[in-house]
Structures are given as C-alpha cells and as structure tokens.
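Just one protein chain is left out here, and the rest sit where they should.
Here is chain A:
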Amino acid sequence: MHATETLPPPLLALAGFSKSFAGFTALDRVDFTLRAGEIHALLGENGAGKSTLIKAMTGVVARDAGTMKLDGVAITPRSAQDALAAGIATVYQEVNLAPNLSVAQNLFLGRQPTRFGLVREGEMRRRARALLSEFGLSIDVAAPLESYSVAIQHIVAIARAVDQSARVLILDEPTASLDAHEVEVLFAVMRQLSARGIGIVFVTHFLDQVYAICDRITVLRNGRLAGSAPVEELPRLDLVRLMLGRELSEATSRRPPVIEGEARADIATFRGVGKAGTIAPFDLSLRAGHVVGLAGLLGSGRTETVRLVFGVDPADCGAAEVGGRAVTIGSPREAMALGFGYCPEERKTEGIVAELTVRENIALALQARRGALSPLSRREQDALAARFIGLLDIRPPDPERPVGLLSGGNQQKVLLARWLATAPRLLILDEPTRGIDVGAHAEIIGLIRDLCREGMALLVVSSELEELVTYADEVVVLRDRAHVARLSGAQIEVSTILATIAQAPACADAA
C-alpha cells in the first residue's frame, strides 16, 4: 500500500483557474499542484479565494478558465458526485453526513451491501467496524452519528471518502471546532492516509497546524496565487507576509498628524475581560478621538473580541467600565444603550437590509433605540437621510433607492450612517473596507479619520494592515485567541505587526 515515491506527473494539477461572479473576480489564473502522499496547506484570509478554488476543483461551481489534470488525465467534474467518482473527495468543516443515521449507514449510504434488495445490516456493521479500525477507531457503529463528538464525525466522513477510492482528499477547515486532543487524532489519520499515497489539501487558519503536519504551502490572496513553497522554505514571517502583505497604495499611505497632549476622556475600559474557549482575558481602553485597531489572522480572536465588547457573546470574566461607571454588557441592546455602535463584517447578511431604501436603512438603528412606541416621523427620517447622504457623500444621493442597488462602498456608508445617526460614543467597525472597490477604500478611511476628529472612540478590525497603520493610534495584535501585543506611536508599522503576528507562541499551548 506504500506508494510514497514522488511520481513525475503530479497527482492533481490545476493551471490557470479563473472564476468571476457578476463582475467580481474570485479567482484569477491560479495554479495548484498536489503530489501523491503530500499534505498541502491551502491558506489565505477571508475572501482570498480558497473556497472558490475548492468549489471549482470539485465541480460545485463551474470554472471560467483553466485546466485540471488528475494523474495526467484532463477532467472537468460537473458536480460533487462527479468529483467523487473521479477520486476527489471533500470533507467540510460542517460534517456533511446525516446525523440521524447510524455510523454504519453513514459510511455506506448509497452502497450498502444488499441481498435481494434488502440491506445486510450485520455485514454492513462488520465492514464499518473493519474500516474504522484502520483509523484506530473502535466505536459502536450502530449508534446514530450525532451521538459522537465532531472529531469522530470528521473521521467517519474521511473514512467514507477514502473508502470510495478517493485519491485526493480535501479537508476544508476540519480542525476549526476540535480541541487539541481531537486535532492529534485527526493528524494521525492524515499521516496514515498520506503514507498510503493519498494527496491531501488541508485548509486551515491555524499556522501551528500547518507547520506541524504539512509538506507544502500554497497561499492565495485576493483571488491570486501569492506563493507556493515547501514548508521548510517558508518561515512564519514570510508566510504571514504572503497572506497579509499588500503593496502600499498611494491613497492610503499618509499618516495622520498625531495630536498629542490632548486630554482624551476614557469612553470605555475593559479589564481582564474574556470568555473561556473563545478569547483569553484582555485589557482594552477606548478613548475619545482615538482609533484602536485589531490586527491578526483569521481566527486569531479579532471578531471574538469585538463580540464581547458589543455584548453579542457575554464575557465570563473581567470588568467593564463605561464613562467611569462599572457595567455589565450582556446583550447588543445594552451595548447600544451605552452608546456603542457595531458595523459587522458580513454587510450583506448582518448589516444592510437590501430591499429597504437608503432612508429606511439609516433610520433603523435610531428607531430601534427609541423603541417602537415613539416612531421617527417621516420628516425626521427625511432630515436624517438628507444629512448623512450629504455628510458621507452617498451616491446616488437618492434616499428612496433600495440599498441593494448601491455599490459596495456606498452600502458601507449607509451602514455607517445608520450608526452615526444614533450618535454613538464608541463605534466598532469590522473590516470596513472589505469587498469595496479600491477607489472607495480611501473615502472610507477618510471618514474614519473625520469621525475620530469629532471625538468618537473607534475600534476597527482590519486585515488591510497598510490601511490600519494610517489611521490607528494604537494597534492590538492578536494570535491564537489572545491579545499578544499593544503597539502605539512609532511602533505602528506594517513590518512590526507582521513580525508580531508571525512569532511562534512561546509555549505551544494553542488550544
């Protein structure tokens, strides 16, 4: 069963993969090569094109251009079933099995051993036990899948895929919901499969895991191939630079004049606030006219921090003080009552209501704060819309246009306007420039600066480090769900941030 010798024709070779969705280029001439027995990490930030690449190679979406060869033979799978038949299996982060069926049924669904059309339950269970024992798993295969932990469900999914003669196994963030021990079990399975000559594509955002198990790394950025190298040739810093480092764009490289010596009132202070399993306890101080940036890789704890601050997930330790008064923020409602505002990252799903007009979207948060009993009059709404359309330069300046018809940058401005209408003391922005065309980036950044000049406290999560350094007064660097450094003044440099992110954790205790 050992066929680990690197064969001249790679197991899977993709060349020039491109895909656009409605004018947005998700993949731009990406090449990808996988060898037999190789564990190959596919990395990139949100929106880098990882999932599109996987979908394109498994036939879930049709590619616009490019060739794909499995064992030197050109193939074009048209569906997940097609890819599976060709020998390319995918195991997703959410286990795609039927939770209510038994483990044995899940392993053999659609190919159960039968006699006279009836499933041979005993034979199926025997085979299931044999198959799982290859992965060092001895469990009751007659029990429903949902009675087992996610790690075991993942292994069952992998066993099913491999048993269907998979040559290429794609693992899409399988470790996101596993604890350290479960990750080890999964890794043991991966090493065993690689020894059998199966090529594994491993998508993750845990860099430690990449260095622990992978042979090769391919990094995507903005839909393009940022780099691909054996793991020995790509130290952490270079890897993080590949993932985050972008060419400086002129429009955003100006540092704002640092206003020093000005007495800045504390808006909100958090001491030792954290939540077990989500984010390690941290201190955070947010002051008027001050921008705090949160930098780190995907999954490092940026969004988790923000969710604690805004009360989406209640903290389980620590103390918060707002305006000098001790508070507990148990829900977004309470946070809003304290004068907090939050523009989430997922504009389309969590933010704007595409069918409503610009005016209605802007009035939403203010109305929510005032309660249903004191509706904003139409005149108040019109005034509000007119003011912010002018202030933020929302185009086209038509308050009655459904927001869904606006460009990404203008949608973002509407979302900002919604929170500005509530006159917040603290505004939290999660990836304010994501999915916005480059021209609009500078505008949004200019707005951030203006807001801060008016005395608002800002907490900004951003993967765009070059942008972050231009407006942040302080940058908190996160790694492995903990705040690891706080940079201010001259320390705020892209290279410093990158180096801090890339530092290997002092003691390897990531979980």
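In this text, contacts are C-beta pairs under 8 Å (C-beta built on N, C-alpha and C of every residue); 3 or more make two chains touch, one makes a residue touch a chain; residues count from 1.
Assume contacts and distances are computed from a predicted model.
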{"item": "Undisplayed chain, where the name is taken from the UniProt record, one of \"1-acyl-sn-glycerol-3-phosphate acyltransferase\", \"Simple sugar transport system permease protein\", \"Hydrogenase expression/formation protein HypE\" or \"TonB-dependent receptor\"", "value": "\"Simple sugar transport system permease protein\""}
{"item": "Residue among A:119, A:280 or A:354 touching the omitted chain", "value": "A:119"}
{"item": "Residue touching the undisplayed chain, where the options are A:76, A:96, A:331 or A:495", "value": "A:96"}
{"item": "Options A:26, A:88, A:137 or A:220, residue touching the unrepresented chain", "value": "A:137"}
{"item": "Footprint left on chain A by the chain that the document does not show", "value": "80-81, 84-85, 90, 92, 95-101, 105-106, 109-110, 112, 114, 117-119, 121, 135-140, 142-144, 146-149, 151-152, 160, 164, 181-182, 185"}
